[in-house]
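Complex shown without one protein chain; remaining protein chains in place.
Going in written order, the chains are labelled A and B, and every chain counts its residues from 1.
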Amino acid sequence: MSRKKKGFIPALALLMVMSIVLSACGGKGGVEGTPEKPVELIWYTIGTPQKDVDKVMAEVSKYTAEKIGVTVKMSMVDWGDYAQKLQVMTASGEAVDIMFTSSWAFDYVQNARKGAFLQTDDLLKEYGQGIVDTLDPAFLEGSKVDGHNYGIPANKELPAQEVWRFNKKLLDKYNLDISKVYSLESLEPMLQKIKASEPDVYPLAVDKNQVPYVPYDYVIEKLPMAVPLNTTDFKIVNVLDTPEMKQILKTMHKYYKAGYIPTEAATLDSLTDLQATGRWFADRATSQPFADNLWSASYGYPVVSTPASEPLIYNWSVMGSMQAISANTKYPEKAMQFLNLLNTDPVLRNMVDSGIEGVHYKKVNDNVMENLDESKNYDMPTFALGNVMLTYLNTTDPANKWEEFKKFNDAGTKAPLLGFNFDTSKVATEIAAVNNVKQEFWAALMTGTVDPDVYLQRANEKFKAAGLDKVMAEAQRQLDEWRAANK
Amino acid sequence: MSAQTQIQSQSAKGRDFHKLGPVWNVIFHAMAGIFALMCVFPFIFVMIISFTDENTLARNGYSLFPEKWSVEAYSYLFKAGDQLLRSYGVTIAVTVIGTVIGVIATALFAYAISRRDFKYRNFFAFFAFFTMLFNGGLVPTYIIVTQLLGLKDSIWALILPLAVNAFYIMILRTFFSTMVPDAIIESGRIDGAGEFGIFFKLVLPLALPGLATIALFSTLGYWNDWFNALLYINTPNLVPLQSMLMRIENNMQFIMQNAQNTSLSVGVLQSMPQDTSRMAMVVLATGPIVFAYPFFQRYFIQGLTVGAVKE
Partner (left out) sequence: MITWEPLDVFSKTSTKNKAMLVMVLPATLWFILFSYLPMAGMVIAFKEYRYSRDGFLASIIESKWVGLQNFKFLFSTNDAYIITRNTVLYNVFFIVLGLIIAVAMAIVLAEITNKKLAKIYQTGMFLPYFLSWVIVGYFVFSFLSLDRGVVNRIAGSFGIDPMNWYSDPTYWPIIIVVVFLWKSVGYNSVIYLAAIMGIDKSLYEAAMIDGANKWQQIRNITIPMLTPLITILTLLAIGKIFYADFGLFYQVPRDSGTLYSVTNVIDTYVYRGLKSTGEIGMSTAAGLYQSLIGFVLVITSNGIVRKFNKDNALF
């Protein structure tokens, strides 16, 4: 026993001395965060890890050390692993300064509420003025959680517009006109024609992730609570009870029975097989300017589209790509200065995006560049790394690309629930049950696989038993509060 | 000694030929053979699919005789080049070191609690068993490994978390207590051997089939592990094979689920071959370990010359 004590006290003493020395070291060198003594920001972002990240970040660090006194250490985490890894890291309080977050990977609202991110209202005013000036106000307004900002949305396409996409080969072959197409019903004559003449082709490609478009704004994506887009009283309804949804599900079921929709749509993970072989005629997608070009290039055959909805600014479209400052960062001001620079300074933004000039890319003219061979070692997801409108165009891009984006953004109208984010913690038990019911019925109903006349009622009964009413009441209460606060 | 061994193995063979009638022999072969075929068939299928042309696959579905063959999936995976080789290296290193450490720790613990004369055997048995049911979850373990042990981005973060396993301990303990007669331990003691001497010289050789089983399971556990690398490894140099392949698999799943997201799907999806490379990954990941399998197998198929130590 006594031997133990002897060992313990000197060890403790040593530890204390060390910590004093260490903290002294930290304090001695004068002000941190200057070009002479920059601070290091650890930045976690999404995407397949690239070989040259460290090399490029060394260049980036030279630039940012000079400008704002920071250096950058970037860690990329692959798409499919990002949410899980960051979840564990933030829950365990690991040291991170900046991290990617969004509505579809490492959920922004959820993690803001759990306390993963630093609240940035004041930082934005003080160090992020450039961001505030560049962004459409809807971005910052729509990404508020309980009235505060916790992340910086990337300046990119703001609204979401649903479109019908068509396989142009088939359109041309049968000389079909899509200018009159808008609703699901308006597709019918064409689907019929294709079904009759092309037995190998699925006229309407649908997989289990798709939900027919109805003019409602969902409180939570894919849970049946929503308000009508033209609402004035903001009353939350069960979307499965609305005439629009009933009608559209009937149509889907009719199409399913007619053989327009893949027989196994309700369990189909994706349409990639159909897209690869071109054995589809029409489907629905979310669009952005010049999306047709992207799709055509991606599939290897021409794809054209026509709107299926107005361009609307939803919470999820605003939160499509964000960078947040970690709650436990030691350098909140520096992190905000960096994000501000990233979103306003073309030199930095393009370095992060395309690498080192002359190594990874070369400039063709002022705002157009061409990738060099080395770019295969630094191939970054542009949309995930801040303001896309600062990035150089590719030689294949139309010259007016960013102007079109701006036009598209200006044309968007705000969905009624923009900026309202439901806090589910009071009804977590019911949400868990409701989610289970949803997954039991959702895909089968939405793909038209089952008869809505029978299954809508069954689903609603189960939703009721699971406590949907209680969830809706709580959502309504929060929504009313939010409206009162935002008048 | 060698004469004795020979006699033993002969008599072992002798019993095999004895009294299992030819009809039953055929039935036994049929049972094992048909089941084995059912198990092998999907594997052959996997190989065929991995060599199928992606478009043919998308059009015709799985087929044993594809219209068009292709090595596209492999060339996509081999694009990683030296990364793939390095990952093989990491996996082999982790597997070998981990299995050796794990089997030693497991065997020592299991042997001690198999001994009826060990005073605390029940306490330690329970101590191990309890961990099979209760665990604190991902986050606390993550903190132990990264903050307490400081193993982030270290090969030990791949080795230590899997080193010991209460399930293996329980199996091995049963092997020790059923295969090692008390008389042998007693005789070793009379010869003046210490406890460790008895364990290594007398007990281990008798329990070889059990040890081989545990070593096999442990090897496979390490070989197939990808999750620890997901959590603890950032440096590409230390990413093991399964983790590298799993990343690709996870990406495919993730992007499929988010196909509605145009920026994402258009930007990333196009560069990815789908089903065929998924199958090619299975082939690349299992090929080497299947070849390592016979090394363990001889300990539980051939019938060892166990009797040699018998008094």
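By definition in this document, a contact is a pair of C-beta atoms (placed from the backbone, for glycine too) under 8 Å apart; a residue touches a chain by one contact, two chains touch by 3 or more.
These numbers come from a predicted model, not from an experiment.
Enquirer: Which of these touches the unseen chain: A:Thr45, A:Thr64 or A:Gln87?
Expert: Final answer for the missing-chain contact: A:Gln87.
Enquirer: Check the options B:Leu77, B:Ala163, B:Leu202 or B:Leu238 and report the residue that touches the missing chain.
Expert: Residue touching the absent chain, from the options given: B:Ala163.
Enquirer: Consider the whole complex, including the chain that is not shown, and state which of A:Asp54, A:Asp172, A:Glu440 or A:Asp453 touches that chain.
Expert: Candidates A:Asp54, A:Asp172, A:Glu440 or A:Asp453; residue touching the omitted chain: A:Glu440.
Enquirer: Can you work out which residue in B:Tyr76, B:Phe118, B:Trp156 or B:Phe227 touches the chain that's missing from view?
Expert: Considering all chains, including the one not shown, the answer is B:Phe118.
Enquirer: At which residues does chain B meet the chain that is not included here?
Expert: Touching the missing chain: residues 8, 11-12, 15-21, 24-25, 28-29, 31-33, 35-40, 42-43, 45-46, 61-62, 104-106, 108-109, 111-113, 115, 117-129, 131-137, 139-141, 143-144, 148-149, 160-161, 163-164, 166-167, 169-171, 173-175, 177-179, 194-196, 199, 206-207, 209-210, 212-213, 216, 220, 224, 249, 253, 275, 278-279, 282, 285-286, 289-290, 293-294, 297, 299-304, 306-307, 310.
Enquirer: In the complete complex, the non-displayed chain touches which residues of chain A?
Expert: Considering the whole complex, chain A reaches the absent chain at 87, 90-93, 107, 110, 114-116, 220, 263-264, 266-267, 327-328, 424-425, 428-433, 435-436, 439-444, 449-450, 465-467.
We adopt the following convention: only the chains that are shown with their structure count from here on.
Enquirer: Show which residues of chain B lie in contact with chain A when the two form their complex.
Expert: Those residues of chain B that touch chain A are 54-55, 58-59, 138-139, 142-143, 146-147, 230-231, 234, 236, 247, 249-264, 266-270, 274.
Enquirer: Applying the document's contact rule, which stretches of chain A touch chain B when the two form their complex?
Expert: Going by the criterion above, the answer is residues 48-49, 51, 75, 78-81, 84-85, 88-89, 91-94, 104-105, 156-157, 207, 209-210, 269-274, 276-277, 279, 285-288, 291, 294-295, 297-298, 320-321, 381-383.
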